[in-house]
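Sharing a structure below in structure tokens format, with a few things to ask.
Excluded from the complex is one protein chain; the other protein chains are retained at their positions.
Letters A and B mark the chains as written, and numbering starts fresh at 1 in each.
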Amino acid sequence: MTDTASQTNGPNLVRFLTRKQGGIKMTWADRVTYGYLLLGVFVMLLPVLWVFISSFKEPANLSEYPPTLMPVTMEKVEVEGYKTPLPLFEVVQEDGSVKVMAQIRRVGIRAQMVDPENPGAGRVTIDVKKATPVRKFHLAIENYEELLDSSGGNIWLNIYNSAFITIVATLITLVMNSMAAFALSKYQFKGSTVALIAIIATLMVPPTVILVPTYLIVSQVGLVNSLWGVILPAVATPTGVFLLRQYMLTIPDELLEAARMDHASEWQIYYRIVLPLSTPALAVVAVFSVMSRWNDFLLPLIVLNRPEVHTLQLALAGFQNENGIVWHLLLAMTTLTALPLAFAFLFLQRYITAGIASTGVK
Amino acid sequence: MVPPNFEGGDIVASEAISRTLGTVASLPARAVGPFWKWAQRRLGLKKLPWLFLTPNLLSVICFSLLPVIINIIYSVTGSDNLYLQDRRFIGSDNYSTLMDCQNYLDASSCSRDLFWRSLGNLLMFVPLQVIFMMGIALVTAVALNGKIKARGFFRGVFFFPVMLSPVVVAMTWQWILQRNGLLNGILGFFGAEKFSWLADSNWAFFWVIFVTVWAHSGFFMIILLAGLQSIPGDVYEAAKMDKASAWRVFSKITVPMLRPVLLVVFILAVIRSVQTFDEIYVLTGGGPGSATMLLVQYIYETGFAAQPRNYGLAAAASLLLGAALLIFTMIQMKISGGKK
Partner (left out) sequence: MANLKLENLNKTFGTVEVIPNVNLDIEDGEFVVFVGPSGCGKSTLLRMIAGLETASSGDILIDGESVVRTPAADRGVSMVFQSYALYPHMTVRQNLSFGLENIGMDKAEIERRIQDASKLLQINELLKRRPTQLSGGQRQRVAIGRSIVREPKIFLFDEPLSNLDAELRVVMRFEISSLHERLGNTMIYVTHDQIEAMTMADKIVVLRKGVIEQVGAPLELYNKPDNKFVAGFIGSPRMNFVDGKATSVTADGFNFSAEGLGDLALPRGQRPVEDNQPVSFGIRPEDLKVVGDEGEGWDFSVSVSEQHGRDTYLHGLLADGTEILVHQPGQFAAKRGDMLKVMPDENAWHLFDSDELAIV
């Protein structure tokens, strides 16, 4: 973050980046590496930054080409005798000087303008090529206001639906998976391998492959258009069980034996000893669950058909179907949808990356 | 032997959180305590684990095992009825409908030409996307594994698109790629004409690959980076003492030692690539025409979007997809020596 912000003091940045341990000079390999990484920053970060900036542009500004770097709006002025404020233009006069005029209307390549200082002087017709709009920096917060107010507050429903699914599903996932992982890591019993394989084998059944029957089961239970219809089908995650089990295996059995000698029941051992000690792994599973639930699309798409049960993702995707694409609302909504996870990422990056890393290296 | 001092990971660091959570969580846990005590007495230590497993196994049975069985039933029955009792047995008709082709090299000669087109697209998409993605992930991981300033920042930048939802990713790129978008703006600065990137079949296909790589390479980069960091530093120091060149270090030490991780990444990448749906569905809708429609979208459209809904055909197509994935994974495991 500091890297992009310090672009202004360029020499400092270069010195900072080229400084090497023990004063050894940068090799060409280092230069290539930094070059690649900076290019990466450009490609990875720019699109999202662009959406963020764009979400603060008003509709007229959004449809401009070439796009403006910053959100801007036309400078407007109240002119006597005109109901609405008129946009200002800098007009190149016959003698080469520049004069600020207000545009009344535009017809083809000609525009009717008036001098805002002196509206009495009458209308002038001007070639639009000679006029450039006067603009100022302007954050179109009204995009967000419109989004949150419009469509009868449906957006709040969408947020609620997404949050409900995410939180409830994650809680259930944590309890269910940790219970299974506890049984599979801390007991030797007949059939434990079979149970483990059965759970892990569901990795081989991609949710997309069982889309139709999942819908059948959900509708048989009467959960179509119910948030529970989205929560329940994906509540047991094989990777969650696997991660938790691997972690619980590292908890020494002696601890459990000590607890048993301390008169603890097996259930107490689970929730008073093993569960608190598995917090790091639980955090990883929770983050995974939150991420996939918040971002989930296909399952809500088939289960939730009525607008009032739509999640944020569905509502977002729905924006382009109604009357073309309403970009100013869509961009604001995209930003809103991505925001919670962006914050989560800032605080939980360590857990998230550690969790992902542990799925591959075992 | 027993690990001498198990420290319980990060618990001390996250003490406050875990204590609060612990207190809140212990209330319901304590409430069901008597039930578990009773169960423990009744079942004994040999059977009690099954009680812990029950919720998970129930879910696995209801939402994985049962669906697979139902899917098989769907694929051999006809009609647009959802409920099994209303469907009649038609044998392999669904499969032969999918397979019905005059000439397998020409999708338009098939009765279900979209199936073949989406399959053909998938066969193009998967290898290209996986190679492109693994290449980017590996290069980035290697770059980040060196002595790099601000490594955390760079890692975060390459990783964060993983956190974005597929819909957000698709919307973002649609905004960039639209006719009046940023990409045309930048190219226009250098004098290029405006271009509708997603309206051209070939370019749309390129962008579909590009965008999915953009969104997912960070995930695999993190796994590879962890793999790289698990290679002990003294191996590199030994190589330095042996005067190995940077390239030889990479090809003779890094890649061979990273092999198991690369394999896991490869399998994961292929499985995910085959299942790609959301981003493309929102970005191009499978278009223009059917240029970017992949198999999962075909299944979705056949089973849910088309009128009448053809569940049988969708199920047959998804079983073919599942079988292909299973065979692929088994071959991979065989090659890797049956590990894991």
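Following the convention adopted for this analysis, contacts are C-beta pairs under 8 Å (C-beta built on N, C-alpha and C of every residue); 3 or more make two chains touch, one makes a residue touch a chain.
Fair warning: this is a prediction, and the values are worked out from it, not measured in the lab.
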Contact with the hidden chain (one of A:Pro133, A:Pro276, A:Gly318 or A:Pro340): A:Pro276
Sole residue of A:Val92, A:Leu223, A:Ala264 or A:Ile325 that reaches the chain not shown, by the stated touch rule: A:Ala264
Residue of A:Pro116, A:Pro252, A:Gly318 or A:Pro340 in touch with the missing chain, whole complex considered: A:Pro252
Sites on subunit A contacted by the missing partner chain, in the whole complex: 252, 254-255, 257-264, 268, 272-273, 276-277
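One rule holds in what follows: only the chains that are shown with their structure count from here on.
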Rounded Å distance between subunit A and subunit B, as computed from the means of their C-alpha atoms: 18
Residues of subunit A defined as touching subunit B within the complex: 1-3, 16-17, 19-21, 29-30, 33-34, 36-37, 40-41, 43-48, 50-51, 54, 63-67, 175-177, 179-180, 182-184, 187, 189-192, 195, 198-199, 202, 204-206, 208-217, 219-220, 232-236, 241, 247, 250-252, 254-255, 265-268, 270-272, 275-277, 279-281, 283, 291, 294-295, 297-298, 301-302, 313, 316-317, 320, 325, 327, 330-331, 334, 337-338, 341-342, 344-345, 349, 352-353, 356-361
For the subunit B and subunit A complex, residues of the former touching the latter: 2-3, 6, 8-11, 14, 17-18, 22, 25-26, 29, 32-33, 36-37, 40, 45-50, 52-53, 55-57, 59-60, 62-64, 66-71, 74, 82-84, 139-140, 143-144, 146-150, 152-168, 171-176, 179-182, 184-185, 188-189, 194, 214, 218-219, 222-227, 230, 246, 261, 264-265, 268, 271, 274-275, 277-278, 282, 296, 299-300, 303-304, 311, 314-315, 318-319, 321-322, 325-326, 329
